[in-house]
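Before I ask anything, here is the structure I am working with.
Note that one protein chain of the assembly has been removed; the remaining protein chains are unaltered in position.
Up next is subunit A:
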């Protein structure tokens, strides 16, 4: 610590260099901490589960166009054929697919009347095979039975009498009740049409991954009579890829009055829906890495320069009895001082940038532990960067002092 005096005096004589490096460290810390925070948040977003058997499920769209196209017969025949295929666990017709980005939403309310607000919910129209195909677990109540499934005309205005909802939706509607008590309760759709909740499932995401209430979904016991319908198919493990072309061909050949399109795996759907997040993560990772390298290289470059400039001085110190360790310590300590100034400024800038991001974009407040983490990283970075030049300084022989005077 006795080096502190000389270091400070030397720094005061060359303020600008030290200040520049300190600011650089501060800005680097600001970017790194905020970027890592964003990366972490996106990772959490992407880690959420849809509820489906993602690795073994896929879907396709069947669009009827012939004049004599019959949606009801086609759906019945298709589902029979699909469910009979070896390798298929189960299959349903559905109006929407989790994470796909397009779907149907409604509002459910606990009291009738248009003056009450509804709670938004994603609607999946499925039959009694829904739970099995979607790979969701019934945690209370019961599944639909076959008699409850109805055919939905295009532009129908009414809803079935019973639904199954997700645990999250149950908690949103009845925050006071235990899950088991929600079964049997009545909610209202379209302001005043009553619906009875017959079951609760553990987890099923809405089609929109960017929606804040993505865990709120309901199953409605219906099959659509639209010209365009989706089939969601769940296969046995490992059989998805071989079944996909087989099923596409089977359906295309079974009825020439329609086309089969958009054959898509759930894994691809996930990748597509989260692509902008995974892209952001990768870009920020590159930024963090490059920035770390630039700052480290800057420190190395600058301290090498200082060392070269002070060769004679260092030699003199060595000649007067300073050990190699003393020289090393001098430069390490100098860097530690500059880093600390930078980090102090960096703390303020980091919080400032986070505030800007919170105010202008839908971002959250930084968790406190990111700050000590950032400080540690920058200190370590500075010490590692200066290690090379400092050991070269320590290696300067005392004889240098006697040369070229």
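Assume contacts are C-beta pairs under 8 Å (C-beta built on N, C-alpha and C of every residue); 3 or more make two chains touch, one makes a residue touch a chain; residues count from 1.
By our rule, contacts and distances are computed from a predicted model.
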From "YwgA family protein", "ABC transporter ATP-binding protein", "RNA polymerase sigma factor" or "Branched-chain amino acid transport protein (AzlD)", the UniProt protein name for the chain not displayed is "ABC transporter ATP-binding protein"
Looking at A:228, A:313 or A:383, which residue reaches the missing chain?
A:228
Write down which of A:4, A:80, A:297 or A:355 is the residue touching the left-out chain.
A:297
For the chain that got dropped from the picture, name the residues of subunit A it touches.
16-17, 20-21, 23-24, 27-28, 30-31, 34-35, 38, 63, 65-67, 114-115, 117, 153-157, 190-191, 227-228, 259, 261, 272, 275-276, 278-280, 282-284, 287, 290-291, 294-295, 297-298, 301-302, 305-306, 308-309, 353, 356-357, 360-363
